[in-house]
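A protein chain is absent from this complex, but the other protein chains hold their places.
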Amino acid sequence: MKRIGLIVNPIAGLGGRVGLKGSDGLEIQQRAFELGARPHASDRATEALKCLLSMKSDLDILTCPGNMGEIAVRQAGFLPNVVGNILSDHTTAEDTKRAVKEFLNKDLSLLLFTGGDGTARDIYAAGGSEIPTLGIPAGVKIYSAVYAIHPRAAGELVMAYLREEAVLNLAEVMDVDEEEFRKGRVSSKLYGFLKVPYLQRFVQGAKAASPKSLFSALEGIAKNLFERMSPGTIYIFGPGSSTQLIAKYLGMKKNLLGVDAYLDGRLIASDANESTLLGLLLNNPAVEIIVTLIGGQGCIFGRGNQQISPQVISKVGKKNILVVSTPEKLNALKGHPLWVDTGDYEVDKILCGYIPIITGYKEYVMYKVTA
Amino acid sequence: MNNITAERYTDGKPNLRRFHQACWDEPIIFELGQPGQRGILVPEVEEGIKSQVGDPFKGISDSLLRKDPPELPEISQPAVLRHYVHISQETLGVDCNIDVGQGTCTMKYSPKINDQLARMTELTELHPLQDETTVQGILEIFWRFEQILKEISGLDRFTMQPGAGSAAIYTNASIIRAYHASMGELDRRDEIITTIFSHPSDAACAKVAGFKVITLYPNEDGYPDIEALKAAISDRTAGLLITNPEDTGIYNPKITEFTRLVHAAGGLCSYDQANANGILGITRAREAGFDLCHFNLHKTFSTPHGCGGPAVGATGVTKELIPFLPVPLVDFDGEKYYLNYDIPNSIGKIRPFYGVAPAVLKAYAWVMALGAEGLREVAEIAVLNNNYLLKKILAIRGASAPYAKGKRRIEQVRYSWEKLYEETGVHSDELGIRAADFGVHYWTSHHPYVVPEPCTLEPTESYSKEELDEYAAIIENVANEAYADPELVKNAPYNSTVHTIDHYPLDDPQQWCITWRAYKRKAQQIPA
Partner (left out) sequence: MSFKKVVYPYIPNSEPGVKAQMLKEVNASSVDEFYRDIPSELRINGQLNLPPPFTSEYSLRRHIEKILGKNKTARQYLNFLGAGCYQHHVPAVCDEINSRGEFLTAYAGEPYDDHGRFQSLFEYTSMMAELLEMDVVNVPTYDGFQAAATALRMACRITNRNKVLLPETLGRDLLSKIQDYLKFDVEIIMVKHDPLTGGMDLHHLEVSLTQDYAAVFFENPSYLGFLELKGIEITDMAHDHGAVCIVSVDPISLGVLEPPVKYGADIVVGDIQPLGMHMQYGGGQAGFIASRDEEKYVMQYPSRLFGIVPTRVKGEYGFGDVAYERTSFAKREEGNEWVGTAAALWGITAGVYLALMGPQGMREIGEGILYRSKYAQQELGKLTNVNTGMFQVPHFKELIVNFDQTGKTVADINHRLLERNIFGGKDLSHDFQWLGESALFCFTEIHTKEDIDQLVTTLKEVLA
């Protein structure tokens, strides 16, 4: 008997259909209902669950009452195992977080959730990174990489994961700053990482998933870097699961989030902010920055590593910026260029064009970067 | 009695075949036969020899003498024959299917006359080390075919030694390496540039030859971007390895700009001509600025694929690079043909002897049956067939051909079923497996999948309009099935030799069984 959990954010995606951006915040929700929006997060959860019907007899689905999951599960043809209670019809982030905390003790193989970036953030904040999770998209704006591309894909991934045919990858939880967004300024923050099932055939079509290829690519990149690294040079590593693993292969400890700096193999600055980095540059002219793609959108600067500010970038110089990525992550972009949004258009322009991306040992890709 | 032919049509369109692949449920050969049975008897040693020699094993240490006989099958001759005929029937070659589905492989007709000629004893019973006066015929074939390739490509010399395309690419990389070494620049020049839509071997072989590989991704139109090349070129550039047209079927119109830029940086340009079928007699390697090239004789030149070889990757170079070619070359002094080992800076041997002679013969015979006009017709019809099929496939719901929208393609197209996947949840490789239920192949793409849910089709010039119509009808049928009943497609095949295989043991060291003896050893442990 496999047990999974489902948490639905019933109002996610509310604004999109009626032309509003996002749906967090009570006023936006009111406005959306006024415009005739009907929540469809629940429907999308149902669509994903229907893919699992063949496993029905072996599957126990834990979920929240009412429109936070129970309805979606029933509509998919399963008998829900309802846990907890919700206080009112208008569910909030608190309800989501409370549900997560309850579910963490229930020995779940996987926690499914429906919503948008906000929901992903809530799941993470409540400790969701401790268990495997997967998002079923229902919101308009999704920058987080923790979501499947659509409900059916989510269903397939869950099935593959439960059959031990998929592996877990760390995926970014991104959060758009709401207030800034409505003012027309786009800015986001890398909140953290969730463990999400990954099936290579979706991206690659390979015959079976294998963790070996992911690790060997990163190992190759680490080996590549190792051969280029010189004593006396400071190496600034941006956030991300790739950079964390690469640092690990190089024998250096690194956090998932945050920017860390190393000198001769030693950590000299942990979770550095802009001024710390500028300070380091002042005393040591030889600096290289190593970053990877953040999020599923292919951003190199500006989404989750803003500490590496335009000033830092200009001082270090384009020549000393190394971008690393596994080939899989690049191909997930489906041909769309990488992009930068440092906040300084002049700096952005310098970073544009084709840059070499280290994709393995002795392997590089020339990929386009736009602003 | 009804009209048989009329019954094959519904509303004027031919029905799909009621195909079922041969299915013999054939045991593995080890499960056949009985102890003591013999498939063939070996010539006996004469008494005169035996009595003189005595013990033939004398002097061979005990540790070197075989103690336990190998556990090979013991089967009578007719049973061996039947067994292999059965499994041969369970294989779909060009000889029996509309093989347009194996894109990039150029699955054209291998004329039977050429196979017969290659089986003449005047070829099969030649030892490669025979005195040259006794092999003038085969040397002449090698030489004549080389002249043909020189004309087709515009380059100056060819070797038939490499054992297929990848070996040829490696040979080219090795020549590039030797060239830079001779200029004293090999230490500095350690980078090879290629593109993501070239064959994976372009990257892999360059790496084995010791180079770093820089892969260019295309621009939004699917063409390799000149800006990407410019960013990649430096004084470390040893060379460019590129296919044109690429595996998407798109010809890069800026190719001379590409080669010029690489030359300006001091690098060499090598042309992977695996995709030559659409441009024979239309355009050449030389004018495009290439210093090296290779042709796959088993693709463009019709030699049979043989389930994966043997084959020849004929490799050509310009005059400047002749000193680096593998030895020997086949030369003609006006009176006789001979093997020339006097190549001053040769990279040495790529393989034993000189190349797969039967393949060279078949390729030569193929060209000689066609001539210049015929080759031109091959290219033009291959391209016409491809654009015809393109139109039919694009009319199928869920299909698209990314890049170069609205433009013509050369000899193949990489399609995408991304839309079909989004609407039905059926993946491209699942469609392909269902296509096997109708007696055809279907190939997705090399990895990584840059084009999502890919499908690469290459009609070649060998199939008729009716056959192309049939193939398109099969694909259309399968795509429609995906919309109507995705589960049906996902659980295919039903009419093939076997049903869906369980992939997962293939990646688990505890479970994989690469041979029968491994299977016997592990089968007990594997849960049912």
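In order of appearance the chains are A and B, and numbering begins at 1 in each one.
Note that in this section a residue touches a chain if its C-beta (ideal position, glycine included) is under 8 Å from a C-beta of that chain, and two chains touch if they have at least 3 such contacts.
Computed from a predicted structure; not experimentally measured.
In the complete assembly, the contact with the undisplayed chain comes from B:Arg351, out of B:Lys319, B:Arg351 or B:Arg397. For the chain missing from the display, the contacting residue among B:Glu146, B:Asp225, B:Glu418 or B:Glu461 is B:Glu461, taking the whole complex into account. In the complete complex, the residue from B:Val100, B:Ile193 or B:Val213 that touches the missing chain is B:Val213. Contact with the chain not shown here comes from a single listed residue; of A:Gly69, A:Gly116, A:Gly192 or A:Gly220, that residue is A:Gly220.
Note that in this section only the chains that are shown with their structure count from here on.
Per the touch definition, chain A reaches chain B in the complex via residues 51, 149-150, 152-153, 156, 165, 201, 203-208, 210, 327-328, 330-331, 334-335, 353-356, 359, 362-368. Put simply, chain B touches chain A in their complex at residues 196, 203, 207, 211-220, 225, 227-232, 402, 422, 425, 427-429, 444-445, 447-450, 452-454, 503-504, 506-507.
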